[in-house]
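Each remark here refers to the structure printed beneath this line.
Complex shown without one protein chain; remaining protein chains in place.
The letters A and B name the chains in turn, as written, and every chain counts its residues from 1.
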Amino acid sequence: MTNTETVAARTSSGLSAAPLEFRNVTKIYPGSSTPAIKDLSFTVPAGEVCVLVGPSGCGKTTAMRLVNRMIDLSSGDILIDGKSIVGRQPSDLRREIGYVIQQIGLFPHVNILHNITTVPRLLGWDKKRCERRGSELLELIGLTEEMGRRFPSQLSGGQRQRVGVARALAADPPLMLMDEPFGAIDPINRERLQDEFLRLQRELRKTVVFVTHDIDEAIKMGDRIAILREGGELVQFDTPDRILAEPADEFVAQFVGVDRGLKRMALTTLAEIELEPAPAVADSAGEQTVLTGATLREALSLIMSDSLRPLRVVDEHGQVAGYVSVELINKAMHNDGGGNIAVPR
Amino acid sequence: MMFLAPVADSGGPVIPNFGKTSQCVLDNRSFCWGWFSKHWGDTFEPALIQHIELTAMAVAFGFVISFALAVLAHRHGWVTNPVTLLSSLLYTIPSLALFEILVGYIGPNWYMVEIALTSYTLLLLFTNILAGLSGVTPDVLDAAHGMGLTRRQVLLKVEMPLAVPAIIAGLRIAVVTVISLATIAAYATPTGLGKPIFDALSNGGFNTAFLAGGILCVILAIVADGLFVLVQRGLTPWASARRGA
Partner (left out) sequence: MEFLNAFVWIGHNGSQGVTVTGKLGQHMLISLISIAPAVAVGIGLGIVLGHLHRFSFLAINTSNLGRALPSLGILAICLPFLGVGTTPVVIAMVILAFPPILTNAYVAIDQVDPETVDAAKGIGLRPWQVLVRVELPLALPLIFAGVRTSAVFVVATATLAGIFGGGGMGDFIVNQATFGMEGVIGATYVLIVLCFCVQGILLLLERLVTPVGLRGTRGRQAQTLLIESGIDPQGPEQTVSEEVRAVEHAAR
């Protein structure tokens, strides 16, 4: 049951993204006195990426694995598109959920194409349909047909990771679970993979539960972020912007980092704010220029390197769109519904 | 050189007939090709074929038993230790002794030999098959279950194919081990390639027979070993891919 109206991308084939609800979920491991997750409740609207983030031991991976019943609930319920997972046969349930793990886990004994089409074949799709879907996905992740015939050992780490994502998407599941999927990759390729995934998500609009320990990744990838503390306690569940603007408590403030003001500024581009006209004092010697696509943070950085002089903003055609100054940036940050950046609640 | 009468029940003379012996045989030189080719058909070829049959049967039985036990042990861990203990005990019994003992109780027939040979394969095959099944990395298993494969599907589609290299390696060693042990069986009951060797031994030491029997079973073992290497390469294209990559 969702209480938010969200535009879910629906294709002609029907449901392509389903809302997910955690309802008073508790998990206690046998033999342990403290619960790994205590009374966790939140809802992910269909088509959104919800990032579960927190320090080690906060239960984020446990929470994710409860959804596809790799771990079973102690109490509470999880509902996908309003239907409880409890009554369902685990293997049937899992075939409707895309599952990506950090070490990927590709089957070494079959080729890439075969790996990707695992779930469709399990669901009984006919051979032609599987092949078509396989080719489609290879193209989607940027691999050639020839690579589809190779074995996992012949691919690089980054390529394997992409295949892992493609494999999860193969049966077009309404929900995807991703556990630190880019964690084992070097930073450069990680950024590339993150961008690629965001591009895919813009197209496909799936409901995604994404687990990470990296707050920057969470801010980048998430439409909504759930910050968990040890014991699976949900401390704050909100958009990245709101969390950065108003951290719920000291823990969150520390977790997002002292530079959250700057992080927040990186979420907005100059194109999204109303720019100023040219300053009265025409001191255009050595004036710096910045594109409308730049973020407020980049703009601030340039302004600070130029003795706080206002910055000229141009669009991609070279036309001057306006000017931006420190005061304007400050106003833009405050315009988002209040709250001082500096003071946590 | 004294020639003894042919052994009546050995299914064919190992010692040359009276009056037609070549000088080579008379001198008991190392290897008399003439004698060998003459007796290939009645002595060595049947012995070779018998040896192959013995080996194939023992390995087949051993495999079936070990496979069933290994799948069981894979599912129920407690099975592993008792099976390993029992089969290692069997394996430690020196083959000559096992054959002698079994002959004493069961009699000198082919299934006595088969029981003994099969027992020797159990430890190795069980250990290898189980190790193969257990050797799948945890992330592959996690992904397999997470995608929705049932337990049975994981066993059939993931664990077993990935266990193949270990299984083939085990079969390879089992086969050559059995080939070796089957020659010793001839001491207790006349069968296989050991027969011409032991016959020659009990008749004064006819060198050609020694060499012929010995070389034949060495060749058999090496050929079998080589075949398995090829089978292993054929059945694991993903490992070959890595070699090539």
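The rule we apply is simple: a residue touches a chain if its C-beta (ideal position, glycine included) is under 8 Å from a C-beta of that chain, and two chains touch if they have at least 3 such contacts.
Here the structure is a predicted model, which means the values were calculated and not measured.
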Listed residues B:L26, B:A56 or B:L96, member touching the removed chain: B:L96
Touch criterion as defined above, residue of B:L48, B:L69, B:V83 or B:V136 at the omitted chain: B:V136
Chain not shown, touching residues in subunit B: 30-31, 89, 92-98, 100-101, 104, 124, 127-128, 131-132, 135-137, 139-140, 162-166, 169-170, 172-173, 176, 179-180, 183-184, 187, 193-194, 197, 201, 205, 207, 210-211, 213-218, 220-222, 224-225, 229, 232-233, 236, 238-239, 242-243
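Assume only the chains that are shown with their structure count from here on.
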In the complex with subunit A, residue positions of subunit B that touch it: 137, 139-150, 153, 158, 161-162, 236-238, 241-242, 245
Touching residues on subunit A, where the partner in the complex is subunit B: 68, 70, 90-97, 99, 101-110, 118-119, 122, 150-154, 164, 167, 177
